[in-house]
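First comes the structure, then the notes that go with it.
Some chains omitted; the rest stay in position.
Chain IDs A, B and C follow the sequence of writing; residue 1 opens each chain.
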Amino acid sequence: MSTMLHLINRSPFDAPALESCLRLAQAGSSVLLIEDGVYAALGKAAHAAAIGERMDDLKFYVLGPDVAARGLEDKPLIDGISVIDYGGFVDLVVEHEVTQSWM
Amino acid sequence: MEPWEEDGPEVVKRFMYVNRKAPYGTIYALECLEVVLITAAFDQDTSVVFVDDGVYQLKKNQQTEGIGMKNFSNTYRALDDYDVEKIYVEQASLDARGLTADDLIIPVEVVTTENLREIMAQQDVVISS
Amino acid sequence: MNQPMKFGILINEGPFTHQASDSALRFAEAAIAKGHKIARVFFYNDGVNNANKLSEPQSDDRDLVSLWSELGKEHDIDLVVCIAAALRRGIKDEVLKDGFRISGLGQLVEAGIENDRLVVFGD
């Protein structure tokens, strides 16, 4: 089995990418939220529960520069999501055998 | 008096711009803002609505250095200079995203879904993006 | 039969990638067939790519850039490409299909003011 990194770049309110990824990602995979995908990381938004349900068997990351661009640094993120930079993004791609972008 | 005011069209219509997309992920927010400013410069009766992910456009504290894109959120402050005073944000859209009016970069009128239905139904031209 | 009207059209997406340009073309043809006037089509956002004369679709596919150019000439439609959106995306006079012209966003506002209806096609 390949270890997988799932990339989500669409707002969870605007596109079903995150929802489909959470349905289809194999346990042990990682999910990185980038671009408008970072809105899913907000603790108080509607999708926290869906992410919470898979917090035990998936790892979640969010791209810090995209969080800052959208003015979300003053908002609490969901507990357990790690904030990374572009270098961390590269490391995740290296550490997982396959990267799948859900567009 | 600006040059266009002298020769500008005399008809005044009610233009409404409905912003439904987040900023930066796509250009629609920025390019819509450019149209809003031009519409105001043409002295039209201009309203701007933020619903759905559009409310994110007004989030305070945007810092875009890290993504290499231009931060255009301060341009919303120019709406006032252009006499665009009808700025509406749907309460339900804020609520769904865990935001309040305090999170926004400019003062807006927060309206109920029912209010917004009525406001939208009073326009002559509606452009949504 | 409805009274003849004047329409403005706004197209926000490029050809092929989104159906917007196709739908707008079908709509314009149908409006003209019913005796209405399409006064102006304004190309904004990626819509400016509809004016790129280098576009060369496969021989069995529709050629949207030419179709707009021809419809414009035949029915005296003002095909306006937004200069700000076009500069970003590299649509300049060098690649502008005949029948289109590049101008400012004010032309979109005018299309809203001066026509009976403005219809937007995008994605």
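Things to note:
Heads up, the rule we're going with is that a contact is a pair of C-beta atoms (placed from the backbone, for glycine too) under 8 Å apart; a residue touches a chain by one contact, two chains touch by 3 or more.
Just so it is clear, the model here is predicted, and its values are computed rather than measured.
When all chains in the structure file are tallied, the complex works out to A x2, B x2, C x2.
Methods note: only the chains that are shown with their structure count from here on.
Chain C has its Cα centroid 25 Å from the Cα centroid of chain B.
If each chain is reduced to the centroid of its CA atoms, chain A and chain B end up 29 Å from each other. Each chain gets a centre from the mean of its Cα atoms; for chain A and chain C, those two points are 39 Å apart. Residues of chain C found to touch two or more other chains are absent. Annotation for chain A: no residues touch two or more other chains.
By the touch rule above, chain B contacts chain A in their complex via residues 21-26, 52-53, 56, 59-67, 69, 71, 73, 96-98. Residues of chain A that touch chain B in their complex: 9-11, 13-14, 35-36, 39, 42-46, 64-66, 68-75, 85.
Here chain C touches chain B in the complex through residues 10, 12, 44-45, 84-85, 104-106, 108-110, 112-114, 118, 120, 122, going by the rule given at the top.
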